[in-house]
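Every protein chain except one is present and positioned as in the full complex.
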Amino acid sequence: MGRKSNNWLLIAPMYIFTLLFVAGPLIYMLVLSFLQKADVWGVEFVFTLKNYLKIGKQVYLNTFWESIKLAFATTALTLLIGYPFGYFMAKLPEKRKTLFMLLIVIPFWTNALMRMYGWIILFRSNGLIEQGLMALGLIDDSLKMLYNYKAVLAGMVYALLPFMILSVYSSAEKMDWTLVEAAKDLGAKSWQAFVTITLKLTLPGILSGVILVFIPSMGLFFIADILGGGKIMLVGNLIQNQLMSTRDWPFAAALAVILMLFTTLFIWGYKKITHSDELEGLL
Amino acid sequence: MKKRVLALMLAFMLAIPMLSSCGSKQEELNIYTWEDYVPDSVVEAFEKETGIKVNYTNFQTNEEMLSVLSNAKGGDYDIILASDYIINIAIQEGLVGKLDKSQIPNFENIDPLYQGFFYDEANEYTVPYAPGIPLLVYDPAKVDVEITGYESLWDPSLEDSVALMDTERVVMGMALKILGKSFNTENLEDIQAAGDLLMKLAPNVRVLSNDQTQDYLLSGDVSAAFLFTSQVVLALQGNPNLEVVYPKEGLGFGCDAMFVPVNAPNASNAHKFLNYILQGEVGAEISTQVWYLCANKAAYEYLPADFQDSLIISADSVPEGEFIQNIGTAATELHNEIYTEFKANLD
Partner (left out) sequence: MKRYELKNSQPPAVRKRKSKEKLRLSDWYLYLLLAIMYLPILIVILYSFNASKTSVIWGGFTLDWYGELFHDRSLLESLKNSVILALLSSSVAGIVGTLGAVGMARVQFRSKGMLEYLVLVPIMIPEIILGMVFMAFFSLLGLPFGMTTLVLGHSAFCVPYVYMQVKARLVGIDKSYAEAARDLGARERQVFFDITLPLIAPAILSGMLLSFAMSLDDVVISIFVAGARVSTLPVKIYTQLKTGVTPEINALCTLMLIVTVVLVLISQRLQRKKM
């Protein structure tokens, strides 16, 4: 009997903390999304569905659609680039594996803004790359590489790639390679073995990588701001804009609620497919 | 091995109380504004003269400041430096305290040109800090057309080479002015017409940014830009060959000002500070470092000659400029919708 109450005592701090400082604010957000914006500043405590209806307007649906498209493109590219990396990494000898882990984690832990800034120094008009090309006589006018959709996409892929690599790596590392050997011994070609066995066994890693990349890419407003020259409007930017310039908190809250529902749906789908609770390689 | 790990964890936790030592009960002044907006040298000189410790904390947008201030019920901060339209709201919300002018003898140094604005018609709450007029700046080496006003930015030859401020009311304001309307019109048809006009500007816009917009001009990323006063001065410092244009359709005007929140914990120190910066010499030092117009009459004689032209403008231009003020919900929402659509059309 005593054991059971002990266990509850262990959970209590997290339970209370989570209810108070996670569930509390979230409920507040939900309530806010049904309230009305006051004329000049703040909110009026009047129930309304207006905020949700507003999301149905063409302009805002469009913003969601654009964000989803960009998120899909980002996810596809990170998968394409990150999968081989994670896969090859898992095949490295033990010692080099640790070294590579280290090398992946360091940029991941470094201030993201700073890394973006490094890219700007390189790619902007009259930046290092253009100066180099001009010196070589290859170009004579600016290439205008920054401040467009491609730059934002590249920045997103760059920022989120480690998530994909680590996810794929952690499931490839756990993989039983003898199965691949067995398949080959039974006459399967390398690519056949890869498709039927490796890909299947690393699927949880792929899916978890997809989620870990897809979700943040809908909200990373600062990359769109810095590399897109403020021209790309994502859901994250729209929320930011509502808070910081239109002063429409309830609409921002409604947008966030929808975004959260979307996120939750994605994770739920992942759990259904993989029958797993964990996201591979999140840490 | 395990013990060492545990010891490390323990050390980790023990390190905390040692680091978080508390300060003594010293006279303080909490200033809240944008980063780098009050020169360090001024803050330090004030600290030296009065022995008051200044806490200089920053917000990034006016709206952020107002959220924080209204959460603090007009307390926590002693001096806030923000923009005209948000001060207007703050005063309406009862978050701003009236100034005690007997504590600010230098109040009379303020140039009356910069007083009596819409947010503080009776000059009871604010001290103007940085008035300015946003202007067009372009690089004549790269622009083939003659730029005379906002309309010129629509010229097809400027494709993908214009920088604008990322502020919906300012961007929309250009279109409204071209149509001969006020920035603050609440007529939805006029706003929609301006929106339709704005969409045609999309192919020319390369960057939308509120910060360091002049850098895009200097680096050659864009060849024409619509800039705040301080950015205009910085752009000219970086490249004296740039041309500045007072848009023919009509000028905008804005003023950042200081106020004391209604429940400021150190209100008397706040008044000391206001009186301090209104001295002529200090005022000149501020103006030459923040590059806005100088609102301090007593400072004019201390301004370096090369600044005088750009920092003191003729009394005629100021009344000409129009403030961007708060407008009703329907108009605000339409502005927001148009701006969102505008951004979707970019690139």
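Read from first to last, the chains carry the letters A and B; within each, the first residue is number 1.
Everything that follows uses one rule, which is that a residue touches a chain if its C-beta (ideal position, glycine included) is under 8 Å from a C-beta of that chain, and two chains touch if they have at least 3 such contacts.
Keep in mind the model is a prediction, meaning the values are calculated, not measured.
Engineer: Could you tell me which shown chains are touched by the chain that is not displayed?
Structural biologist: Computed over the complete complex, the missing chain touches A, B.
Engineer: If the hidden chain were put back, which of A:Phe64, A:Trp119 or A:Phe251 would touch it?
Structural biologist: Within the whole complex, the residue contacting the unshown chain is A:Trp119.
Engineer: For the chain not shown, which residue from A:Val59, A:Leu146, A:Leu161 or A:Ala183 touches it across the whole complex?
Structural biologist: A:Leu161
Engineer: Thinking of the whole complex, not just what is shown, which of A:Tyr52, A:Phe100 or A:Tyr149 touches the missing chain?
Structural biologist: Residue touching the chain left out of view: A:Phe100.
Engineer: Quickly run down the residues of chain A that touch the omitted chain.
Structural biologist: 2-4, 6-15, 17-19, 21-26, 28-29, 32, 81, 84-85, 88-89, 91-92, 94, 98, 100-107, 109-119, 121-122, 126-128, 131, 158, 161, 176-178, 181, 215, 218-219, 221, 235-236, 239-240, 243, 249, 252-253, 256, 259-260, 263-264, 267, 277-278, 282-283
Engineer: Which chain B residues touch the hidden chain?
Structural biologist: 1-2, 5-6, 8-9, 12-13, 15-16, 19-20, 30, 32, 34-36, 55-60, 64, 67-68, 71-72, 76-77, 211-212, 215, 219
Note that in this section only the chains that are shown with their structure count from here on.
Engineer: For the complex, give me every residue of chain A touching chain B.
Structural biologist: Result: residues 37, 39-42, 57, 59-60, 62-63, 66, 124-127, 142, 144, 146-149, 228-233, 238, 241-248 of chain A touch chain B.
Engineer: Report the residues of chain B in contact with chain A in the complex, numbered from low to high.
Structural biologist: My answer: residues 61, 63-64, 66, 70, 89, 92-93, 160, 166-168, 205-209, 219-221, 326, 328-329, 332-333, 336-337, 340-341, 343-344, 346-347.
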